[in-house]
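A single protein chain has been removed from this complex, and every other one stays in its place.
Letters are used for the chains, namely A, B, C, D and E, taken in the order the chains are written, and counting of residues starts over at 1 for each.
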Amino acid sequence: MSSSSNAGPALSHLDESGQVRMVDVSGKASTQRSAVAEGRVRMSPEAYRLLSAQENAKGEVLNTARIAGVLASKRCAELIPLCHSLPLSFVGIEFFPDDGASSITVRATCRTDYKTGVEMEAMTACSVAALTIYDMCKAADKGIVLEEIRLRHKSGGKSGEWSND
Amino acid sequence: MSSSSNAGPALSHLDESGQVRMVDVSGKASTQRSAVAEGRVRMSPEAYRLLSAQENAKGEVLNTARIAGVLASKRCAELIPLCHSLPLSFVGIEFFPDDGASSITVRATCRTDYKTGVEMEAMTACSVAALTIYDMCKAADKGIVLEEIRLRHKSGGKSGEWSND
Amino acid sequence: MSSSSNAGPALSHLDESGQVRMVDVSGKASTQRSAVAEGRVRMSPEAYRLLSAQENAKGEVLNTARIAGVLASKRCAELIPLCHSLPLSFVGIEFFPDDGASSITVRATCRTDYKTGVEMEAMTACSVAALTIYDMCKAADKGIVLEEIRLRHKSGGKSGEWSND
Amino acid sequence: MSSSSNAGPALSHLDESGQVRMVDVSGKASTQRSAVAEGRVRMSPEAYRLLSAQENAKGEVLNTARIAGVLASKRCAELIPLCHSLPLSFVGIEFFPDDGASSITVRATCRTDYKTGVEMEAMTACSVAALTIYDMCKAADKGIVLEEIRLRHKSGGKSGEWSND
Amino acid sequence: MSSSSNAGPALSHLDESGQVRMVDVSGKASTQRSAVAEGRVRMSPEAYRLLSAQENAKGEVLNTARIAGVLASKRCAELIPLCHSLPLSFVGIEFFPDDGASSITVRATCRTDYKTGVEMEAMTACSVAALTIYDMCKAADKGIVLEEIRLRHKSGGKSGEWSND
Partner (left out) sequence: MSSSSNAGPALSHLDESGQVRMVDVSGKASTQRSAVAEGRVRMSPEAYRLLSAQENAKGEVLNTARIAGVLASKRCAELIPLCHSLPLSFVGIEFFPDDGASSITVRATCRTDYKTGVEMEAMTACSVAALTIYDMCKAADKGIVLEEIRLRHKSGGKSGEWSND
């Protein structure tokens, strides 16, 4: 009686026998899609202070992390096995330092005109930008934590608008 | 009076003027080094249940994530701008599902005999494995969170053993 | 008197002077295209038996090979010099073990909506999946053979349906 | 009673529970190693004739295939999930056309001074060179077959000399 | 009074606060675009003579450089951080040896049907082809110079035809 389509959400990357598969988007139309992912890099007050103390330091670190995030989003389909390659119309990486919490929030925004969503591109851009901040500050604090990396917003495609605030 | 070496930890990827740089490891000897990173993928009980309900599903998802993590660790220096390319002797990815918390902990272990540490390789392997789980389960829960990605242990090199438990 | 168009099939990647070139697809329309390639991995009965004897072994090996094949198809244009980069709508890798022959047939199916065919993507996916099986079984049999890798079917584009059974 | 070490060859990329793993080479010494792989590209007499008829054609096709094979061997660890990245000392690709059989044998030789063998690098170089020949001749014959891709020789490491002639 | 749009050309990859960004092409229509870049490899007469003296030498060197240039153009967006990934319809690399000047001019032509121009793809193809010639001739002359790499022509898109002769 019940079928997978009745049963609510399913794992789209698994077929009936539980084997992995790429989702077939042959029949889908291209639409404008966007996704926003966010995560936070939390470090010790000492490491955070060092980032602010040296001339240019924070700007150079964040620009480097931004470049790393943009480049990673373009290579998302090489990293995440079942992602489709797609042409990104835009990738933006923003940083929101929080002096009180010694943390930096990373926000990645991706857009495409294509048949599938860009959630993974945004999540990957956010993660790699955060990893780059970790790399550049780890000499001061090996225990830096990447936390709360999650999708914040998506639009376009069958599921339309979705937000998680 | 104070110099950067007296001032405690510094940001090794920035020179005196605050510009980014790759650390010069020309003079360093190769030693056995290892690093362990961990992170957690927390999903809704419904998504977690789906992962367990279908035949083979969890095994296939986790094997796919493992492969993605291993491959990413080998390409770490392409993703993280100031990392050195290095020959990994070993990469291992383990998963620790927690049925009660609807979460899966990802542990990545990397080893090398080289002049620099493998923290970034372990952190990158862990992050990409977690992103792959996100990708394969996002049809059931777009709000899956990657949390507490951090270095747990490192050994080898000048700083010796370091743990964060 | 004779021209290359009269002379039957030509080598499209060579110009009049015999120098290599990428085919210009500027004027072509995007259509739905697919290609299926197959090849066979033939190993010793001993190696084949080992693959079946250990818990999970065949499933893990084949899932790893499937992931490798899917990833390779997405990077086909990086490997095959004169291939066009194109957005794959679907990649599927299936395995058909033949216990009697100690062999596994690998079938790769690729689809796109684009201006050129996806034969090379299917052939590359099939080859890399087969190479991955070789890699994971070579400790038991260095003499494993990859055989009869060929295109089985293509559809779409100017030449329409083509089969080789 | 029997253990895996008594039982003869095992699948080195699987642990006791049958899950995939990268082999740990941390403790191994670097030694000179080499591997030779061969495979054959068999085409229709018509396609083979075209390859010989046009000025420069065969030379340009084979040089292109050689370059593709060399480049692929250097990226073997990106393609084959559980391969170790290693520094190749030498990669050579040779071609042996057989006019009577309308086929070209591809031989790839790889060398390294490292802790693991270069079988996969040679097998990958051979396969990608063969795929490139297929790509450049497929306009004349879609049914070209890659056949008998196998390891021919290896030396160095624990298992020493091995040949398959 | 004045705004950036009045002020003539601006740096499109910088936002108002001077931070780098990828240009958003979400709203743009795909059109046929092309770009031609040229550069020159100037070597010593001795090195140039060697290139001509040995059987096949110049042809093999230039074919290798051509392949390298074509492959690099397809990976332009991986190299140049703020470039968009795009599907190239055509890449062509031509060489114009000048015996008197002991130099070889490299011309790269790229075409796409997409929302952004292909200047960077052509510039990158030209540069990497020139670097490959350098690599293959540097044993004879380490002082080889790459000179006057520049865009020669572009068409398509908002700015239409542009030439620089």
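Following the convention adopted for this analysis, a contact is a pair of C-beta atoms (placed from the backbone, for glycine too) under 8 Å apart; a residue touches a chain by one contact, two chains touch by 3 or more.
Predicted model, so just to flag it, every value in this text is computed and none were measured.
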item	value
Shown chains touched by the chain that is not drawn here	A, B, D, E
Hidden-chain contact residue, picked from the options E:25, E:47 or E:118	E:47
Residue ranges of subunit E at the interface with the undisplayed chain	8-14, 17-20, 39, 46-47, 50-51, 54-57, 59-61, 64, 67-68, 71-72, 75, 79-83, 119-120, 123-124, 127-128, 131-132, 134-151, 154, 162, 164
Residues from subunit A at the interface with the omitted partner, ascending	56, 59-60, 63-64, 67-68, 71
Subunit B residues touching the omitted chain (full complex)	19-26, 77-78, 81-82, 84-87, 114-115
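By our rule, only the chains that are shown with their structure count from here on.
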item	value
Selected pair, greater C-beta contact count between D-E and A-C	A-C
Inter-centroid spacing, subunit D versus subunit B (mean Cα positions, whole Å)	31
Numbers and ranges of subunit E residues touching at least 2 other chains	63, 67, 71, 85, 87
Arrangement of touching chains [line / ring / star / complete / other]	other
